[in-house]
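Shown here: the complex without one of its protein chains, the others still in place.
Chain naming follows the written order as A and B, and within any one chain the residues start at number 1.
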Amino acid sequence: MSGDALTTASLTIRLAATTTVVLLLVGTPLAWWLAHTRSRWHRPVNALVTLPLVLPPTVLGFYLLVAFGPEGLVGAVTTRLGIGTLNFTFAGLVVASVLYSLPFTVQPLQAAFSAIGSRPLEVAATLGAGPVDRFFRVALPLARPGVVAAIVLTFAHTVGEFGVVLMIGGNIPGETRVLSVAIYDHVEALEYGQAHWLAAMLLSFSFVALLLVNFSARRRAGAAAAGG
Amino acid sequence: MAEQPAHLELRFRAERRGFTLDVDLALPARGVSALFGPSGAGKTTLLRCVAGLEPRIPGTFRIGDTVYQDERHFVPAHRRGFGYVFQHASLFEHLSVLENLRFGERRSGGAHGGLALDRVVALLSLASLLDRAPGSLSGGQQQRVAIGRALLRQPRLLLLDEPLSGLDLDSREEILRALEVLHEELDIPVLYVSHVPMEVQRLADHLVLLEEGRVVASGTINEVLTTPGLALARTDEAAAVLAATVRRHDPAWRLTELEVPGGTIYVPEQRHAVGSRVRLRILARDVSIALERIENTSISNVLPAVIASIDEDRDPANRLLRLDVEGQVILSRVTRRSVNRLGLRPGLRVYAQVKSVAL
Partner (left out) sequence: MSPIDARRLARLCVPLLLAALAPGAAAETVRVAVAANFADALERLRPAFERDSGHELRASSASTGTLYAQIRRGAPFDVFLAADRERPERLVDEGFADPSSAFVYARGRLVLWSADSALVDGTPAVLHRATFRHLAVANPKTAPYGAAALDVLRELGLADELAGRLVQGENVAQAWHFVASGNAELAFVALSQVLAQDPDERGSRWLVPESLHRPIEQVAVVLKDAAERPAVRAFAAFLRSPEARRMIAGLGYAVDPAP
């Protein structure tokens, strides 16, 4: 593997991993709220979370490009904070990926939380577990399949992200050039060999990663069923 | 209201779609109080209010001087220190049976020093289940674990919401026995929701009848059981309960002799120790009336009684008699024809022939 390809691959994994972690931190409370609230904001927020699924990635990317820019809403804030603008930076890609992959984290979690229902939480409350205790000791373990699905989908979706990165990344090696863009470039440059190579790498890595996650989920579930 | 013994004070009012809850009750802070009524009567809602699971329903709940809810305070469920057994076992699927049991124990804050794990495991026959996953247990096994889990939480108050519904007969019997033992051993108040007469007749010390969200009657068990016109006296299983003391066992006839007001009652041999207090349940349909003591009969349990009242029964062919047996009341269901033929009337001295009793 060439050094370039290695840099690109490791950057891609770093982006997907960072995005997944951030989204779990942000998406879990959001999914929890959506699964339990009776607020009238429930539907609008739900729709908002789903929106990235509807918007073509390049369109979302274009709006982010504008919003992150020095005259954009976000850009004005980040510039004021002394961070500079987010476009053409790894941090910018993370923020964009978080928005873009949001539904892939929130929806499986929300479905899992809803499926648990309120009963186990009420049981835990009567057994003396406070809200935080209930969440970590009861809701989260019971929602495990949903959590695994959210991790897998978010990670995979971010690895495969293309349109948004294309718009705001600037294709900088080691900073914003991710696998999907590199593959596209190879195709555009008629370097089909390299394109195939990278694509095969991307596919096999993703396949193995998904397989491992599935296995670990299955094993844990099996262990619980066997009384572990 | 600082008088001794303390009371449970419940006052709740709620209007929901097609349902009203309007309850004002004082219950003894000892023994088992049963909330009895048809489905939709508001039993479960009331129990949930007590547990702190219905924060939106306004009301008052106190045990003695301890306020759990009033206009200004609301202690959330996890700080109340009550045990709650739901209608369906609701074990944590991700934990083993032992971990389920420990869940509440860990969070009891070392309070009370009630039942220890070993005792609960023995009482509810859980030893062989400890390593199993909840999903692999039968309904009855799951409910036993759930009861054990609630007990190990060392509750100040135990709330049971129809814990036997949906279980097969054997499981019910097994759990009822365990609950009877608990009744003896535990010094905490229990609220028991049920719509099955037999369960409350066996377990309850105090009985509350609920209908459409309102209290129809509240009193000691026998008082409510034997009041004509109330729901329980109108059922086929109308019965009275009688306190008895084990006097001696008779291995030759495999019988146990029980002392009750006004006489002696023989029952198939029991395991209770001599001198222990037991509760007899006597169905109205199992009690017949004789004007004089009949010697040549297979019925050996006969108690002298005075007819306290004669009331209509749900079947127009029958009458329900309340019999005063040295201050305690039992019921007898006889035909109108017999009432007429024997000339039965309030104040008449008679002999109650008890065909069978249940402990």
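Convention: a residue touches a chain if its C-beta (ideal position, glycine included) is under 8 Å from a C-beta of that chain, and two chains touch if they have at least 3 such contacts.
Bear in mind that the values here come from a model prediction, so they are computed numbers and not experimental data.
Participant: Tell me the shown chains the invisible chain touches, ordered by label.
Facilitator: A
Participant: For a quick check of understanding: of A:Leu166, A:Leu179 or A:Leu202, which residue touches the chain that isn't displayed?
Facilitator: Within the whole complex, the residue contacting the unshown chain is A:Leu166.
Participant: Which one touches the absent chain: A:Ala17, A:Leu55, A:Ala111 or A:Val187?
Facilitator: A:Val187
Participant: In the complete complex, the non-displayed chain touches which residues of chain A?
Facilitator: 62, 65-66, 68-72, 75, 85, 87-88, 166-167, 170-172, 184-185, 187-190
In this section, only the chains that are shown with their structure count from here on.
Participant: Provide the C-alpha centroid distance between chain A and chain B, rounded to the nearest whole angstrom.
Facilitator: 55
Participant: Using the touch definition up top, name the residues of chain A that touch chain B in the complex.
Facilitator: Residue list for chain A touching chain B: 119-120, 122-131, 133-134, 137-138, 141-142, 144, 224-228.
Participant: What residues on chain B touch chain A, complex-wise?
Facilitator: 51-53, 76-84, 86, 90, 92-97, 103-104, 107-109, 131-133, 135-136, 149-150, 153, 159
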